[in-house]
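Only one protein chain is missing from this complex, and each of the others stays in its spot.
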Amino acid sequence: MVQHPVPPGGRFDGALHRLAVRVYHEDTDATGRAYHGAYLRWFERARSDILDLLGIDQRKAIEAGEGFYVVSDVSLRYRAPALLGDIVVIETACEFARAASSRMIQTAVQDGVTLCEANVRVGFVGPDGKPKAQPLAWRNAFASIISDTERK
Amino acid sequence: MVQHPVPPGGRFDGALHRLAVRVYHEDTDATGRAYHGAYLRWFERARSDILDLLGIDQRKAIEAGEGFYVVSDVSLRYRAPALLGDIVVIETACEFARAASSRMIQTAVQDGVTLCEANVRVGFVGPDGKPKAQPLAWRNAFASIISDTERK
Amino acid sequence: MVQHPVPPGGRFDGALHRLAVRVYHEDTDATGRAYHGAYLRWFERARSDILDLLGIDQRKAIEAGEGFYVVSDVSLRYRAPALLGDIVVIETACEFARAASSRMIQTAVQDGVTLCEANVRVGFVGPDGKPKAQPLAWRNAFASIISDTERK
Partner (left out) sequence: MVQHPVPPGGRFDGALHRLAVRVYHEDTDATGRAYHGAYLRWFERARSDILDLLGIDQRKAIEAGEGFYVVSDVSLRYRAPALLGDIVVIETACEFARAASSRMIQTAVQDGVTLCEANVRVGFVGPDGKPKAQPLAWRNAFASIISDTERK
């Protein structure tokens, strides 16, 4: 029986979620650095991983016509480059999770150095693209990972 | 003799640069929309196209060890989705171009509807990654496309 | 009234379809060349452009639950690199278009030099993922672009 390889995915350290990603050729560009757009993909991986850990099945919700999350706005501040082969840890904290939208603070860190900071607002929409309340069970799942400071 | 196909690229309408892109499968995701990260790629295409139109050769500068532009911060606001097959026009205005950094206002528009608005700050760095003044000729080239309002 | 920018897209030169693409940062990697995976995206752009020129609406077919094309096998031979800023012409010839599958020969050319050759087999599947005959009108549309040699 073959051994399964290390499954990809992050974990929670209290309310903070951490996912390690590696910088592959696909992520870099001709300047020798990670392409600035790669961070959006890494941040999405972390948010999708959080949904998975919270038991939220995005695919099922899409297929059932319930809806899906969309990024409504995001701001990114790049501080230092990631290079080919680097292991970058994506840290995600959920600032709030309301019926209509959630906000995540995401940071890409390498060996204690902040590479990129992001502030992401996510909304939930139906198949018609119109905003709708996210399922209550999902919202409650998110509530469980809001940091204490924020919940007060 | 075969005819060359339509070369890709945008054009200036006064100080405003317009580049049309099409939404291909590569740009979409399982929600049926353009992936939110696709816009960063489209905006980069427009900025690179502007450099090209201004006679700025990015590759040569990288190869010569002069340096390259890096995105230092960007904020994106998503308003409406782009769908498979859509033709999206990327409009770019240069707000300012200083020695150390430039700022671009970029908008993705489809049939008069704004899909996404971006505010992008770009800096110039040497091969060591440290900020340096962009070549004066380049800065002057940019100055030629700063809108009147901004130059006053 | 603002002038529309050059619309993206290729054109037919007899049975041969040509689409010009530019190599942007998004397409390159840390080796300074276009990432080998970028060619698959460029080839897909060309095939989607062909569908569009033939009046085939992929999005409508997906949304209507009729089905979609999938790549069933592809072989790629890389001969020379594409570099940042290069204009690459994607040439596509349809070798055959049968009910169940079509075959395209695609080549990426720059200034007369072949960069990459691809042989792509495309099938049509229903929403359940099972192979089905492509719509007859679509197949006929493809028949119109099969080269003479092949049709005999």
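To keep things simple, chains are lettered A, B and C as they appear, and every chain counts its residues starting from 1.
Keep in mind that, in the parts below, a contact is a pair of C-beta atoms (placed from the backbone, for glycine too) under 8 Å apart; a residue touches a chain by one contact, two chains touch by 3 or more.
Remember, it's a predicted structure, so these values are computed and weren't measured experimentally.
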item	value
Interface residues of chain A (partner: the chain not displayed)	2-11, 13, 16, 18-22, 24-26, 32, 41, 44-45, 48-49, 52, 57-59, 62-63, 83-85, 87, 89
Touch residues of chain C, complete complex, unshown partner	30-31, 33, 36-37, 40-41, 44, 59, 62, 68, 70-78, 80-81, 129
For chain B, the residues touching the chain missing from this view	25-26, 28-33, 35, 37, 83-84
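The rule is short, and it goes like this: only the chains that are shown with their structure count from here on.
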item	value
Numbering shared by both copies at the chain C-chain B contact, with half separating same from different	same
Innermost chain by mean C-alpha position	B
Cα superposition of chain A on its sequence copy chain B - rotation in ° rounded to nearest 5	180
Euclidean distance of C-alpha centroids - chain A vs chain C, Å	33
Sites on chain C at which at least two other chains make contact	25-26, 32, 83-84
